[in-house]
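As structure tokens, the structure follows; a few thoughts come after it.
As you look at this complex, bear in mind that one protein chain is not there, while each of the others sits in place.
Letters A, B, C, D and E mark the chains as written, and numbering starts fresh at 1 in each.
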Amino acid sequence: MNQIITFGEVLMRISPLGNRKFVQSNSVEFYFGGTEVNVGISIANFGGNVKHISCISNDFIGDTAISYLNKFDLDTSAIVRSGRPLGVYFLEVGAVMRASSISYNRSHSSFSEIVPSMVNWEKSLENGKWFHWTGITPALNKGSKDTLLEGLKLARKQGMTVSADPTYRSGLWKYGEDAKEVLSELINYSTIFIGGINEINELLGTDFSYSNEDFIEASKQLIEKFPSIEKVFDKIRTSINSSWHKIRARMWNGKEFKETQDLDITHIVDRIGTGDAFAAGLIHGLQNFDDFKAMQFASAACAIKHTYLGDVNYANEKDVMTILDGNTTGRLNR
Amino acid sequence: MNQIITFGEVLMRISPLGNRKFVQSNSVEFYFGGTEVNVGISIANFGGNVKHISCISNDFIGDTAISYLNKFDLDTSAIVRSGRPLGVYFLEVGAVMRASSISYNRSHSSFSEIVPSMVNWEKSLENGKWFHWTGITPALNKGSKDTLLEGLKLARKQGMTVSADPTYRSGLWKYGEDAKEVLSELINYSTIFIGGINEINELLGTDFSYSNEDFIEASKQLIEKFPSIEKVFDKIRTSINSSWHKIRARMWNGKEFKETQDLDITHIVDRIGTGDAFAAGLIHGLQNFDDFKAMQFASAACAIKHTYLGDVNYANEKDVMTILDGNTTGRLNR
Amino acid sequence: MNQIITFGEVLMRISPLGNRKFVQSNSVEFYFGGTEVNVGISIANFGGNVKHISCISNDFIGDTAISYLNKFDLDTSAIVRSGRPLGVYFLEVGAVMRASSISYNRSHSSFSEIVPSMVNWEKSLENGKWFHWTGITPALNKGSKDTLLEGLKLARKQGMTVSADPTYRSGLWKYGEDAKEVLSELINYSTIFIGGINEINELLGTDFSYSNEDFIEASKQLIEKFPSIEKVFDKIRTSINSSWHKIRARMWNGKEFKETQDLDITHIVDRIGTGDAFAAGLIHGLQNFDDFKAMQFASAACAIKHTYLGDVNYANEKDVMTILDGNTTGRLNR
Amino acid sequence: MNQIITFGEVLMRISPLGNRKFVQSNSVEFYFGGTEVNVGISIANFGGNVKHISCISNDFIGDTAISYLNKFDLDTSAIVRSGRPLGVYFLEVGAVMRASSISYNRSHSSFSEIVPSMVNWEKSLENGKWFHWTGITPALNKGSKDTLLEGLKLARKQGMTVSADPTYRSGLWKYGEDAKEVLSELINYSTIFIGGINEINELLGTDFSYSNEDFIEASKQLIEKFPSIEKVFDKIRTSINSSWHKIRARMWNGKEFKETQDLDITHIVDRIGTGDAFAAGLIHGLQNFDDFKAMQFASAACAIKHTYLGDVNYANEKDVMTILDGNTTGRLNR
Amino acid sequence: MNQIITFGEVLMRISPLGNRKFVQSNSVEFYFGGTEVNVGISIANFGGNVKHISCISNDFIGDTAISYLNKFDLDTSAIVRSGRPLGVYFLEVGAVMRASSISYNRSHSSFSEIVPSMVNWEKSLENGKWFHWTGITPALNKGSKDTLLEGLKLARKQGMTVSADPTYRSGLWKYGEDAKEVLSELINYSTIFIGGINEINELLGTDFSYSNEDFIEASKQLIEKFPSIEKVFDKIRTSINSSWHKIRARMWNGKEFKETQDLDITHIVDRIGTGDAFAAGLIHGLQNFDDFKAMQFASAACAIKHTYLGDVNYANEKDVMTILDGNTTGRLNR
Partner (left out) sequence: MNQIITFGEVLMRISPLGNRKFVQSNSVEFYFGGTEVNVGISIANFGGNVKHISCISNDFIGDTAISYLNKFDLDTSAIVRSGRPLGVYFLEVGAVMRASSISYNRSHSSFSEIVPSMVNWEKSLENGKWFHWTGITPALNKGSKDTLLEGLKLARKQGMTVSADPTYRSGLWKYGEDAKEVLSELINYSTIFIGGINEINELLGTDFSYSNEDFIEASKQLIEKFPSIEKVFDKIRTSINSSWHKIRARMWNGKEFKETQDLDITHIVDRIGTGDAFAAGLIHGLQNFDDFKAMQFASAACAIKHTYLGDVNYANEKDVMTILDGNTTGRLNR
């Protein structure tokens, strides 16, 4: 009864080395990622027991993806296979004032054809303690939305904690349903809200500012409208440029507001998946620490993810704790 | 009035270095290819004036693909851009008794949404002398088939030579039309047939063997059924294993049968695109030499392609002529 | 009750790219291997349920090694960790008349300090059906020999099949016991003998030649001396040079002698681990086919391993079956 | 009548990966560059119609160079070929307080043997609107100086805009003519001056300081002495160290002085060619915007070039505009 | 009589590219290093005549190591070879708040079996002027400590200058002797002390703080207890994070205290061996400059080492002097 469940698409990421563009060189590297599986892998690296549920292509690329998840010791037994190809995204990494760019090839991927009948939720959740979902899955198509909804309903019925990261990405949502409506329905089955002013304004139709005062008021209204939500966690990124960010977090847990200090990420290695590292840190933290320390753990996890290449956070619990304990000078470990 | 026209999908090929599998390493290389554009690039390398017509994604991957065609000085002015991603294929290169494997992600690619209204055939063919098509384009979907058919009709009306490489690949042809029927219609607008017993049997419903006698008889029946066809060229590959092939060719030009000797390719570097190199050699040869020498040129072009990594044949006319002149020992050029 | 158990050292292999020497370039690649774990991974790739038991360093190199085994979905739950470093070997790959060279750094590795108390054999073998060991493990030191012996005793007590690959490597065996004596004791707990004339002569003190007649007689005498042995399988390698080998196999199963035909490996990619691929093919084959087909499967598995870089055989059952079915020309899989 | 003409040497740049020295590794990368062709390629990337005129080696390295220019869709039809090798430069990239170092092999390159008779200026300039030259070309030898002079005379006769970047590099100028005299003659055929206090002091024999007041006065005196010059643009680089620069620009357009704000380049990827990116931005900007916005565009173009590896600026007009619009935080483009 | 002698272990360093972890990629690079040989190579790069004495494996890895030292023109004639493997260390390079990590495989290396009889000190020191040792060598085992002690005694007897870098690393010192006692004995044969408050407190059993006042007092007490010591040099590192350090130095030469200004290393390429670069700069500086300039040279050498990948400092004397002369902006050298 201690399994964390993540459900979502696994994508193959392909990118040139360093800050090169595709047009400059034909040497590239690939990694696997996807917001939910990034969360799952990161929690597994913290020591959690994680099952990832997805639909993956039935070819050597799909085999490679599953082998990649196995590497991190994820439970892949509930993954189904499809004749369609794995989703792919291409990434060109920017620097300083040059933005990174992503191009997706995911609209007809193996995951996009998932439908509720392909997942046996009873069996999949039988050891489940926590269910994490994001706004990407319901944005892909009706099948993935319906499948997720079915899973969430069962998860709540079993009393599982449900964390929602309802990122709204307007480039998706092409299948004909209304994002706000769908997300609202899904949030009704969730207990932890990971998101900020943008997401709340989107859901409530409000126009709160980024101030702490507004954040508190917005959180209160969110909880009023979606009473299953108990706590709201918001990560704040200050971008100096593509290579230099600062990260802090704040929360309203229904009772009190707290905020962490900025962590200064002076030399970013890879920013993809840093939001997922925050969510993973939070999920791990809320199971082991009080709310404030969980949020500090999440911030530190998010910060250290910026130093790993690829979508996933390789830090283990000790690596993150070192930062929490104030050791941010990177002293050599022998 | 000397332009060679090729029309078809441009794919991105992604493969690990050497004989590695994807599961072994995350370092990969990409190239661009596609049977028709391979033919076009190869002819350009022989000195031909080539226009390639296609539909390519409107992102940095598409920009990279067009930049790749520009490198070879192809006329890319008739290429249209699409919001869909470029088709991709993944390749694992085998060795000895291990076969190479390909996995495609092309079914919803940018090219697959091409429809006749997207190509201005009048303008595109205004300097056209030769049109080359293959059986892949009509196999993809109705739009690409219709677009091709429209082009072929105009090409023939203008008296252009039309070469057909009606490869039948059963894994395609998902859009509901009958391969044999469609290919037959397209061959009626063609003058040069590049294909062997398998393709002829498929089209005629016959069961000829691979013997030279049967090839001659099959070619005669083919020409009888498709009277626009003037000449039939067949490339014969003898595979010792994945790393070692032999190549020869034979022809029936309506008057006489001729056959070349085997070229022994003892250490294959890359076999992808070698059939396209044969077609390109033939198209270039038939414009410059007699039929037999054209076929010899095509065989030598096919053979030397096995020594270049990637889909395209980097050999220029002199490189191929050297082999035709019997210099197959690879003496160092200083 | 269907688990295959392998027990032995996991080594990190480090080698330059292609045929380079260390002195030529500072770019190298690493893989993990070791004769027993190679067998285990190969069987897992054929679809078997495999548990590998070992002692691995308690640092990020050890973490990487375990992650590598997880990739292939091996059961790593019985692996113990040690403060000593993982064993390493350096490989320079030869070509033609240049031999490949290996230099080991394994004498004080994490595995070398294993002792019986570190393995809970009861628990480890509770689902065991087959136990595979090789002559490397008892050659390392007394602790690894004793641990193996304890495992073998229990395996036989539970009626498991035990396959022995008693390779004798004179560069090892430094800890003071007699190789012949130790190996003889271990073979008394084994039922399948994977080895040839050299190994039999070593064990029996005989001087049989490589002829089939001698092989039959030698096998009979072996079985007479070690009555637990039921079947003897011998792989024969004919080396034209470092880059070109031929492989065949022969067997005496107590009732009949059979021999396979040579498989011609004209372009070797990597010969390390090909003997392990044979053993794995045999273990998988004997559980699924008759003796002769099992040996054919093992020969084909051994042959195809020569086409994969690294120590392990990436072929799955279908890849090997293709060769068994006579398809050795490496036709492209689309 | 809208073609931008650039004329100058194309060099092959060879450098180790990252901050390595040649003595550390034998893996290197090559790019092509040269101050004038860098300007040409950058303008082509902004959407301009660019013809580059040069003399390039008649071997596979020269073929590769021309293929490289074709990639960016430059008009290469006026390039002539030579039996001499292409010029080469070797680059070791520094970091922090370690300077980057360049070693040239260009003194007997293919370009160095160009003479006026090798370029058909009438034909080459027939669609010309703008001609850009730099102080490198006349510094190489008499032939290249004379060829340039002939081109400039015709350009002015046709009323083309002529931009001069009269960089004075003392390591060149070995062929016996006086730099100041030659440059003065060439500037008499130019209308836009891209250079700062150093270049003006060199030409006028003055000793102005770097202050804005001196810059204005120096510009006035320059225009007085060279009345064809209409506008003076100066780029100012503040180097914190090899890895961290700031860039701003100022101008005197005969009527008013303007200055941009510093752009902070905290993590330089590659500083080679950033001055050329400024010139290209200016040439593109002056054709499309007012003088001040042109200079802002040039500064932003210069700044973003620091984020691309290689000599050329891969930014398109939109990439630069984004920075002009104040978006310097490098937000991820999906 | 001008040879600098260094004595110590040569290690092979293996690490992934950039900031990758071993678990992310199987492409790695190797370098050779070791604190004393790093000092020797750096001095050779400054133009010194250096002999390194060590014991190195008798295999192709050892051959590669010796070839590496030859590259820098070190005198390797006194190196002995051993049947044991070369020591190895694995490095994962961190960034920002992520620390770098090292895992050693050195406890049974070729160097660890050195004993006094393997080094002919008379012959080895016959042209010796300076002997440098560190606290690593006596920490490895009794043989290496005894061999060092014998060398130091002879060196002092011959009147050589002896510099001591008595780094105390608690992870070593496993062979049973007391670090403080052993180091004290060795320091009695030394004249230059390179170390800071930590080392002095360790040796004197004091608890001085890092203040300059305490440093002076500590140095005085050190010299009182170890009267052979003439001068004390201390390097001070301020770590902002793993990617950004500042370096300064201070000294007490028995007569006066001096301190340098911070050098700001905003983008670290590789921090391994920077302390050795300081020691080498000092040894070279004290032979050529006054004490303060020697310390400034050492600081600049230390700082610039942070910009070279690998363990050794590639800077020559002129590179360091450039920084001493205040040129820290990294202006391009053409």
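Observations
By definition in this document, a residue touches a chain if its C-beta (ideal position, glycine included) is under 8 Å from a C-beta of that chain, and two chains touch if they have at least 3 such contacts.
Just so it is clear, the model here is predicted, and its values are computed rather than measured.
Touch, as defined at the top, links the missing chain to these shown chains in the whole complex: A, B, C, D, E. Residue C:20 is the one among C:20, C:225, C:293 or C:331 that touches the chain not shown. Remark: the residues of subunit B touching the chain excluded from display are 18, 29, 71, 263-269, 300, 303-304, 306-310, 314-315, 319, 322-323, 327-334. For subunit A, the residues touching the chain absent from view are 24-27. Although one chain is not displayed, subunit E still touches it through residues 67-68, 70-73.
By definition in this document, only the chains that are shown with their structure count from here on.
Shared contact partners of subunit B and subunit E, listed by label: A, C, D.
Rounded to whole angstrom, the centroid-to-centroid distance between subunit A and subunit B, based on C-alpha atoms, equals 44 Å. Along subunit C, residues 26-27, 29, 67, 71 each make contact with two or more other chains.
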